[in-house]
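Left out: one protein chain. Kept in place: all the others.
Right after this comes chain A.
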Amino acid sequence: MVEVKLHDIGEGMTEGDIITYFVKEGEDVNEDQPIIEVQTEKMVTELTAPKRGKIKDILVEEGATISVGTTILTIDAENGSNEEDKASPKDISETPKSSEPVSGHDRKLEVKGPVRIKAAPYTRKIARELEVDIEQVQGTGKDGRITVEDVKDFKSPGEAADKGENVVTATKKAAESPMEDENWIPFKGRRKKIAKKMTQSIYTIPHVAHMEEVDMTELLAFRQELKPEVSISIAAFFIKTLAIALKDYPIFNSELDEENGRILLKDSVHMGIATDTPEGLIVPVIRNTEGKPLSDIHKEMKSLTAKAMENKLTGKEATGSTFTISNVGPLGSIGATPIINYPEVALMAFHKTKKMPVVDENDEIVIRSMMNITLTFDHRVADGGEAIAFTNRFKSLLENPKLLLLELV
């Protein structure tokens, strides 16, 4: 029998949600056939069958959140071998054995050996004090470790945590059932991931925000001129222009290696695009923007943001940016103090473009399309003067599209 377990699909994930089963109990499957769709904090991915055979037991309900190492289903492998086969696609040596409680199901499981509990002594103390049987608690910490919060979550549902009812159901109930006079929403998954990353960024990096206004009139007119031929979004111009300006000021396309006392200037600009999705903020990445034509950038951006909206980004598409933009203008915003996408050095936000009376070089009041931009940067790595020079370079290219053309490769 082969146990299919949730393994770490990347980035040290600790848990995932089972979205869909493509198979039923009793169904035959081929090796490498997709059998389950799993949602992690960043992406949706398919797990495939490690062996050819018949689906025996499905142990986790659709929709359940389970931690890495949990057995999802079992397959009666062909070959007639009765050998216990631990065939999770990337088996983890310290994976809990199948006697660990399994989510979403009250099916009895065979106990195959002693239960290994991963919990710090302090967590065990809290469990004793709360009279929680720690062996029943599902760990959500690093490497499946049980945290104090897990113990408290387990305890809080009270009667819901009956014997025989598994842990994930219990914690889920805790999250879903509102307390008497308050409404609780779960703080987990992507929200928790975002929170962790933001906290890490703001506690590690001394942030400075530098603001500037950009006259968008010429660029908007240029874009209109192009329109009969090709439609390029304004954001694509931002990305291309930034790639050019970053070549002149590479310090903003770098990463600080504080431990070894050095700064890595990145060869390429991989542009992260902060995207507001129903599930929360996610940052798809356009790679090597410096070498791509505007039209490619435009297409790639459309495709990536669409995928982000549908939660279909692959791990590679959602990681590895070297600089990030946040184009909040379309949502409406005249200023912000954005948080840097750690471990990057800077982030630029684009605010709402609106027509405004502006005094021109002839001291006349004219109507121009003006946009505010904010550059947040890591003051450990760069100073205000460089930030202003970088922003000015960006501004001059954007305000004068002909100048931008000279720089295009």
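Throughout what follows, a contact is a pair of C-beta atoms (placed from the backbone, for glycine too) under 8 Å apart; a residue touches a chain by one contact, two chains touch by 3 or more; residues count from 1.
Everything below uses one rule, namely that contacts and distances are computed from a predicted model.
The unshown chain of the complex is recorded in UniProt as "Pyruvate dehydrogenase E1 component subunit beta", chosen from "Transporter substrate-binding domain-containing protein", "Hydrogenase formation protein HypD", "Response regulator" or "Pyruvate dehydrogenase E1 component subunit beta". When you scan A:Lys56, A:Arg124, A:Lys354 or A:His379 for touch with the missing chain, the hit is A:Arg124.
Interface note for the absent chain: among A:Thr20, A:Ser156 or A:Thr204, the touching residue is A:Thr204.
Residue A:Glu259 is the one among A:Glu131, A:Glu259 or A:Asp363 that touches the chain not shown. Against the chain not displayed here, chain A makes contact via residues 120-125, 142, 203-204, 259.
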